[in-house]
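Excluded from the complex is one protein chain; the other protein chains are retained at their positions.
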């Protein structure tokens, strides 16, 4: 997995690319989010558009990130969820846990509220 | 493998497409050539341009076809040999057995001689 | 020429892998090849490969504890339009009855515990057997002409 972070109007947008699967992207995702949290970032938006595969470990990490950001008083939201990843979140009743956006500007604006 | 036959100025051009490998294209090649020979065709040009793979069985069939056409007083030549198939014929010293052409019109003309 | 059409069943394909997560893709790749030319919808194929991934990850992680000396054994076959995948590890097995439900409210936000649930969701059937001489064998089946999703 490749990760890169952009700052847009007070929101840290994390662009992910590739696989979030056991032994490859899963730990990397956690470490990237932990670093953002340590740096004091409270508004985090994960852009999933270019995530090609996710498995239960990847989903687990996503949930873990959500929890750790929320526990620090921050917000973690998702952008551009590919249909199959949306399915995977849906069947485990996680889709309602996350705020999911289709438009980056709407997503960024939502943090201001 | 797909085969189709065209007649161009007294020459039967056999266009081959796909794999000539054990259990798939090999027997089919022999049967197609046998049919042309039975139909009294003496000038046969095999267009190899779209042959993607060949193995030792395919090479064996090609040699077998050469022999059976020659034995009936006919000629069998090759057109548009892909580089890797040319290599395979070369290492088993078969490349000199076959007349090989890069141009269809030259190949067709050569049968008139 | 396109892939040779598997008009006849090609017989079971067996493979074994050392216990590395990187090897999961090899088995997925082979399974993809086995399904090739069978007119399996892309969607169905995707979920099958995800279930396979989950089964292999469990065998490598929980079964073999990533011990490189231990292997994961996979058998795949298509018979009468049904895919059967068997995944066996060399671990000490477990009781599938005692696996907790990832949909229970208290588990919803856990960071693990969804693999078996995904396998069951995406395949028609998931069976668990203790293999003689230790290790767990899971058997995943999926009909290839009637999609669940």
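When the chains are written out, they are named A, B and C in that same order, and each has its own residue count from 1.
Convention: a residue touches a chain if its C-beta (ideal position, glycine included) is under 8 Å from a C-beta of that chain, and two chains touch if they have at least 3 such contacts.
Just so it is clear, the model here is predicted, and its values are computed rather than measured.
The chain that is not drawn here is touched, among residues C:11, C:105 or C:133, by C:11. Contact residues of subunit C toward the unshown chain are 3-4, 6, 8, 10-18, 20, 22-23, 25-26, 29-30, 33-34, 68, 71.
Interface with the hidden chain, as seen from subunit B, comprises residues 21-24, 53, 55-57, 59-61, 63-64, 66-67, 84, 87-88, 91-94, 97.
Here is the rule we use: only the chains that are shown with their structure count from here on.
One finds 45 Å separating the Cα centroids of subunit B and subunit C. A straight line joining the Cα centres of subunit A and subunit C is 27 Å long.
Rounded to a whole number, the gap between the C-alpha centres of subunit A and subunit B is 59 angstrom.
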